[in-house]
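Next up is a structure, given as structure tokens.
One protein chain omitted, others in place.
Each chain carries a letter (A, B and C) given by its place in the written order, and its residues are counted from 1.
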Amino acid sequence: MMARFGCVLVWLVAVNSAAAFAPTTTQNAARSLALRMTTESAAKDPVKVGVIGCGRIGIVHLGAINKAPGVIPVIVSNPTISKAENAAKTFGVPKFTSDAMEVITDPEVDAVWICSPSQYHADQIKACAANGKHVFCEKPIATDLAETVEAINACNEAGVKLMIGLQRRFDPNFLRVKTAIQNKEVGNTIIIKTCSRDPSPPPYEYVKGGGGIFNDMAVHDLDMTRFLAGEDPIEILAVGSCHIDKSIEDLPGSEAFDTASCIVRYPGGVNAMVDVCRQSSYGYDQRAEVLGTSGMIATDNVYPNTAKIYKKDFTGNADMPFDFFLSRYFEAYVTETEAFCKSLVEDSAVQHGY
Amino acid sequence: MMARFGCVLVWLVAVNSAAAFAPTTTQNAARSLALRMTTESAAKDPVKVGVIGCGRIGIVHLGAINKAPGVIPVIVSNPTISKAENAAKTFGVPKFTSDAMEVITDPEVDAVWICSPSQYHADQIKACAANGKHVFCEKPIATDLAETVEAINACNEAGVKLMIGLQRRFDPNFLRVKTAIQNKEVGNTIIIKTCSRDPSPPPYEYVKGGGGIFNDMAVHDLDMTRFLAGEDPIEILAVGSCHIDKSIEDLPGSEAFDTASCIVRYPGGVNAMVDVCRQSSYGYDQRAEVLGTSGMIATDNVYPNTAKIYKKDFTGNADMPFDFFLSRYFEAYVTETEAFCKSLVEDSAVQHGY
Amino acid sequence: MMARFGCVLVWLVAVNSAAAFAPTTTQNAARSLALRMTTESAAKDPVKVGVIGCGRIGIVHLGAINKAPGVIPVIVSNPTISKAENAAKTFGVPKFTSDAMEVITDPEVDAVWICSPSQYHADQIKACAANGKHVFCEKPIATDLAETVEAINACNEAGVKLMIGLQRRFDPNFLRVKTAIQNKEVGNTIIIKTCSRDPSPPPYEYVKGGGGIFNDMAVHDLDMTRFLAGEDPIEILAVGSCHIDKSIEDLPGSEAFDTASCIVRYPGGVNAMVDVCRQSSYGYDQRAEVLGTSGMIATDNVYPNTAKIYKKDFTGNADMPFDFFLSRYFEAYVTETEAFCKSLVEDSAVQHGY
Partner (left out) sequence: MMARFGCVLVWLVAVNSAAAFAPTTTQNAARSLALRMTTESAAKDPVKVGVIGCGRIGIVHLGAINKAPGVIPVIVSNPTISKAENAAKTFGVPKFTSDAMEVITDPEVDAVWICSPSQYHADQIKACAANGKHVFCEKPIATDLAETVEAINACNEAGVKLMIGLQRRFDPNFLRVKTAIQNKEVGNTIIIKTCSRDPSPPPYEYVKGGGGIFNDMAVHDLDMTRFLAGEDPIEILAVGSCHIDKSIEDLPGSEAFDTASCIVRYPGGVNAMVDVCRQSSYGYDQRAEVLGTSGMIATDNVYPNTAKIYKKDFTGNADMPFDFFLSRYFEAYVTETEAFCKSLVEDSAVQHGY
């Protein structure tokens, strides 16, 4: 099945105030971050935040808030209040509640982190705007385009900031590619390629009603190509298929796909190629490659350490090295023979004879 | 057990006419070789050679002679004459014999390839010299120093060329390191490191009486460090141990070792570090590394193709990649949080917000 | 500009007798080839061939014919006869002519290698068929579909073999990927990716009238995806753009592209992604990657040797390593602190304390 999308529908607004990208030296970004976190933390009045939702992603953001300097969590909410209570205890947050509106209306709160299920996002964003709170919201802004536009407008009118969490833009690897493009380290961009492969497919329940692989998975990659291209796309060609879990094949539209390929066309002539798959037996695979007029930059996956192991039949190479000196050095034997014969014919010294 | 060697004893003369090393561009050496072999082959009168010994190494040299342009085999010998006959048939050699002296005295022969067991080398070299034949001889020249000197002198006096086959000097990988040194691509040499690990240990019978790991195995590495250093060493520090096949532990001297480490000191201040082992479960391991004042050059092993395979737990890395977005992008979540808080505090646009 | 192709037009028939793919162990294919070439060459009556065209590709095939056992060139032709004469001399071919028909009708010739410009292919194939000669022809069979079908039919009717040269199918790297698929080393194929980037763009004259980037360049990649998929595609989505040499932008159709991206859909649900570019500043780039249900296989480019050089700012990595122990070991300092504090609190020995 081939699908061609209007771009807008699948496209998320990352932030409502467009920012010029200001590359920083990334040489020691990760570590200098660590130092900054230590040394700058006491500096200013911290930003006080509330977090709606204490599920998996809410906990991630609470962890991140706790590590980031200059920001402290003051209230968390979750419909199952025991989850809110546990999160509050774990992260030392003074208040917890089962009611998201208590977070949104809390007078102490400067900004709200919306980590609730997607269907609540638009309403909660609008409520934040109505209460003058800045908003950090997990993707998506809303589940349809009209509501998306409405929520953005509400923030703009209220003068509050709205940021959508597409965390890959802050990853040191993807960021290094962006920096290379900005600095023209590989010249002008010709083609952008990304791939995203999850370790294992999500449960049927997650896929069903999730809006399909382009919405719930490829969105990060599509955004990354936009981030790297530095402009909005004009057309997307996309196809999908089902290889892993045949039980989803009967779901509607792109919910039936666990694998997809896209070509994203940008106005400047740059094309981006994206492939995504819900299963990668060799682990979470997240790579990018940019070909430019004077070079290429490519990222690899991230491992906990640099150690490589070489064992019989498992060196990472498809085959073992040439098996002994006869095969390994066969060319050398021929060249050696040539060299000696040349020295005989020319009555000269042997090359490489020392 | 620690051993310190006089250098001369373990050191092989590679060729009796010292040659200045003339590096060639190696970019396409292997392939241009292929073309040269095709295009130049008809050029001059070929060198006619006889080969003594049709065992494993004799067959390798016959194969190499057949691939090298400008040289043709005219006679082969082997004590078991059926082996000589088979080799002659396989490689299209017109004459075969059981008697090495028939090769050495054949009036048609310009040069003799000595591929017999080590104990015959010295006498056969001297016989070649007496008959005015050039000599290509597999290592070693002889089994002791006195005979070695005698054989070299015989060739020098007779005015015939003598080349000892240390084929690694002609390998594109090691040769590239030599070229880098000659061209000062990494500055002045500081340290040289090589390692040699055989796929599996030789049989007890090969080790016993073979003169030990320094003579029968490390000799190639010691020669390589000398080739790369471009001078003769002044001292060798060496130790050995037995890890693989405990049955050799009772053999005398360094025959009891299947693993050895050496530091070879060169007069210019360069030290070379060599380690050898008779077993490498992950295949034949032959690498070199040179640190210079302005860089490093290092070679890897040679595989039949460039394909890499990534499977569960077998990617070549000691560990799998970070397992999903929570761990993979944890740093990114923190940086993202910081970025949004910074934009709130400074009322500025979010960095990387596009 | 977006183009969707009927598949047939851009698709080349590789050989008229469909062959089951019979993978061989590739472990030492390259080298055992070398040995085979030596040892088997005398075996049977050689195939006698004539070569039409002594341009660049004709010379390549003459070189290959000279290296392959069991085949000998007996006549070559080129309209500029001096080129034919030179080729004959270089490769030891007894006869040469300016007239291709003399090759095709030569009674000694078993098979003809057609290395002439594309517009002559179809007629020469049909002439070969008429004369009962087997045909090896460089791509394409013809410049349009009708002639293509006609030429194939002519060979089938005459009972002569017709092979089109798509040499990548015989490359050890691509072949290794094919073998992995055949052996299900990475499970069932999910997605195929290839990229092809030429070192530098061809001259304007080559591009003009060449039929465009899909015909003169991507054809190899499209064929490779078909070779790897093992079936014929059902649809191709393709886009192109011009980044390198703006002078071609006014050429018609896909002749105006120097960069193209394709998604090729196969009936089994496999999608292939192909990107090609006429310029790669970092050298000829030819890679393939196949994701399967149980792993991934990927090939890298081919270098003359395995040596890597590490210099200031040029290690291959986008950035230098962490610059000294403070940044390199920052995590270790934290873990160390934790470990000591843990031992104090628990009055236990320090972990990793040896």
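Keep in mind that, in the parts below, contacts are C-beta pairs under 8 Å (C-beta built on N, C-alpha and C of every residue); 3 or more make two chains touch, one makes a residue touch a chain.
Quick caveat: nothing in here was measured; it's all calculated off a predicted structure.
The chain that is not displayed touches the following shown chains in the complete assembly: A, B, C. For the options B:Gln119, B:Asn153 or B:Thr293, the residue in contact with the chain missing from this view is B:Thr293. Shown as candidates are B:Ala130, B:Leu237, B:Leu251 or B:Val345; the residue that touches the absent chain is B:Leu237. The residue touching the chain not shown here, chosen from C:Leu175, C:Cys195 or C:Met296, is C:Leu175.
Checked against the hidden chain, the listed residues C:Phe91, C:Phe214 or C:Phe227 yield one contact partner: C:Phe227. Mapped onto subunit B, contacts with the missing chain fall at residues 2, 26-28, 31-32, 34-35, 176, 180, 185, 187-188, 190-191, 193, 197, 235, 237, 239, 241-244, 259, 261, 263, 265, 269-271, 273, 275, 277, 279-282, 285, 291, 293-297, 318-320, 322-323, 327, 330. Across the interface with the omitted chain, subunit A contributes residues 26-31, 34-35, 37-39, 42, 63, 66-67, 90-92, 172-173, 175-177, 180, 185-186, 294-302, 304-312. Counting over the whole complex, subunit C has residues 14-15, 17-22, 30, 33, 44, 47, 56, 60-61, 63-65, 67-71, 110-111, 134, 136, 161, 163, 165, 167-172, 175, 178, 198-199, 226-227, 230, 281-286, 301-305, 307-312, 314-326, 328-345, 348-354 touching the chain that is not drawn.
To be clear about the criterion, only the chains that are shown with their structure count from here on.
At the interface between subunit A and subunit C, over half of the residue numbers appear on both sides, which makes the contact a same-residue one. Ranking every chain by how far its Cα centroid lies from the centroid of subunit A, the top place goes to B. Closest to the protein's overall CA centre, chain by chain, comes C. One finds 46 Å separating the Cα centroids of subunit A and subunit B.
Residue positions 281-282, 285, 318-320, 322-323, 330 of subunit A are each in touch with at least two other chains.
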